[in-house]
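In this view, the complex is presented without one of its protein chains, the others remaining in place.
Order of writing sets the chain letters: A and B. Residues in each chain are counted from 1.
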Amino acid sequence: MHSGIKNPVVKIIFYAILVIWGFSVLYPLLWTLLDALKDNEQFFFNAPWALPEVPLIWSNFSYVWSKYNFDRYFINSIVVTGGSTLLGLLLSAMTAYVLARYKFRGSGALYLLYISSMMVPFILALIPLFFLMNSLGLINTTIGLVFVYASSVLAFGIFVLVGFFKSLPKELEEASIIDGASHYGTFFRVMLPLSQPGLITVGIVNVLNIWNEYIVGTILINDPKHYTLPVEIGVMQAEMQYRTEWGPLFAALLMTIVPVLVIYIVFQRKIASGITAGAVK
Amino acid sequence: MKPVSEKRQRNLFIGTFIIPTFVFFCIFTIYPVVQALYYSLFDWSGMSEHKTFIGLGNFKDMFKDPIVLRAIGNDYFLVVGKIVGIMIIATFFAVALTRFKFKLAGFFRSIFFIPNVISVVVIGVLWNFIYNPQIGFLNAFLSLFTEEKVDIAWLGFTSHTIWMLLPPAVWAGIGFYMILIIAAIQNIPDSFYEAAELEGAGQWRQFRSITVPLVWEQMKVSIINIMMTTLNGSFVIVWIMTEGGPDNSTQVMGSYLYQMAFRQYHFGFAAAIGVLILGLSLITTVVMQRLLRHETVELS
């Protein structure tokens, strides 16, 4: 194999571009951390990139954690993200399996319906959803948010998992059926474990999306008890109109970023394969 | 086992696996969409108990409303800007990180994706601080090179303020599409490039005659995907950063929908804007499919 670019000048330029972009991506994280340790005065009088003055105001973190109830929002976000990802996975895996393996009247149409729903702007459904949830008594409830998020990831899950189930060899199921297992047994004991890589991929992508979701949460959750992290960030930014607490705001941003960053670092490859699978339409 | 009962079992299985998902989907996705179409035909404040049926009145009003037209313009500006910005940069990175054999390619690939795992809300708040005229990053940075302190209100130009929302949108979108294109490039057999190499084709030639045609399908998907996510979702960053202002200069359809519904009490009109978004994104998808397919033929 050759060694890529030959012209050293071009190579240096390209390299510089990569480094600059890398910097532009990493720096905001560092900046968030540094600013989370400042007080209002420093925001005002020092350059934005200035290092925070000693003593560092670590208390901004505990302040956000307790005063802004981030402990609760953190748990809410975990419950909502976990619950809706699992529910969404289960529901989409079931349908995906049937669509991939069983032919029946309307199966093609059903698949098409799910897939084409990905084209519908979610914001269109937002207003009616709000009234629907209101009349179902699901507004302001964690379970309501879980239902909506789970439903919103169905199409993506079905799309990816149908492809995944189709790629699995049929012999395994046939053997299972011959062994006398029911359709259910085959699915739960044979197919589901086999499809683990696909499930994880879909799951991780959904976790990231749901963790970060803002607008649906803002509209369906009005009770601070049930806020998720992004909703609270929006609220905090709005509150900055009445009270100036930039340091805590940055601390809050960082707390929201870190969990997804960790998930990303751990599951990098899965995420890459997930988005690749999702986009090949 | 008798075939009849086997058939029934099969149907039962299909039913139990299909129906719960479908019911769920109908309640939380289909029903709201259908309702939106219905609401769009009414004059309704959202809070009031009575709605007045006005047929297509909302749609007629919409095309007389200069802000709707501006919002459509802004949306398509973002669509075009993001497609151009993201595709060029993402493609460059994808090629650089696969074909150019840089050291640390894996590292760059990992960190370039980071903005995509961060919530748009967080990104909006961060960029607000970058653009802040007094304590912002950008003005402080520019002030390093000028004698007087730079005090540009980046989000407050008389017009074209929408331009300022493009950098955060592009910045946040690159990683995702870079990964897509990288995956496509990695599917190209090395032998293609080796053959080109033997013929003495340089990187540029290889890019134009091998990479682009072979990843075109993926690029097409990316372009359509950018278009759709922009029309459907760009309003979150708009709302967080400017609320559509000043003087509606950064309004997009989604933010105007939100403004109309939750700020100015026109739920019916807002629902009609939602229908407009749906219509435009469908039409644009069809048009783009056409345009891009055409080009594939030319290239291959």
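Keep this in mind: a residue touches a chain if its C-beta (ideal position, glycine included) is under 8 Å from a C-beta of that chain, and two chains touch if they have at least 3 such contacts.
The rule is short, and it goes like this: contacts and distances are computed from a predicted model.
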Choices "Extracellular solute-binding protein", "Ion-translocating oxidoreductase complex subunit C", "RsbT co-antagonist protein RsbR" or "Integral membrane protein" - which one is the UniProt name of the chain not shown: "Extracellular solute-binding protein"
Neighbouring shown chains of the undisplayed chain, as defined at the top: A, B
Given B:Ser119, B:Gln203 or B:Asn248, the one touching the chain that is not displayed: B:Asn248
Candidates B:Phe59, B:Phe192 or B:Tyr265 - the one touching the absent chain: B:Tyr265
Residues of chain B (touch criterion as defined above) contacting the omitted chain: 45-49, 131-135, 151-159, 242-243, 245-248, 259, 262-266
Residues of chain A in contact with the chain not shown: 40, 44, 130-131, 133-137, 139-140, 218-220, 222-224, 235, 238-244
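FYI, only the chains that are shown with their structure count from here on.
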Between chain A and chain B, centroid-to-centroid distance (C-alpha), Å: 16
Residue ranges of chain A touching chain B (in the complex, touch as defined): 1-5, 11, 14-15, 17-18, 21-22, 24-26, 28-29, 31-32, 35, 43-44, 47-49, 91-92, 94-95, 97-98, 102, 104, 110, 114, 117, 119-129, 131-132, 147-148, 150-152, 154, 158, 182-184, 187, 208, 211-215, 229-230, 233-234, 237, 249, 253, 256-257, 260-261, 263-265, 268, 271-273, 275-276, 279-281
Residues of chain B defined as touching chain A within the complex: 9-11, 13-14, 17-18, 20-22, 24-25, 27-33, 35-36, 39, 46, 89, 92-93, 96-97, 99-102, 108, 110-115, 117-122, 125-126, 128-129, 135-137, 140, 171, 174-176, 179-180, 182-183, 190, 194, 197, 203, 218, 221-222, 225, 228, 231-233, 235-236, 239-240, 254, 257-258, 261, 267, 270-271, 274-275, 277-278, 281-282, 285
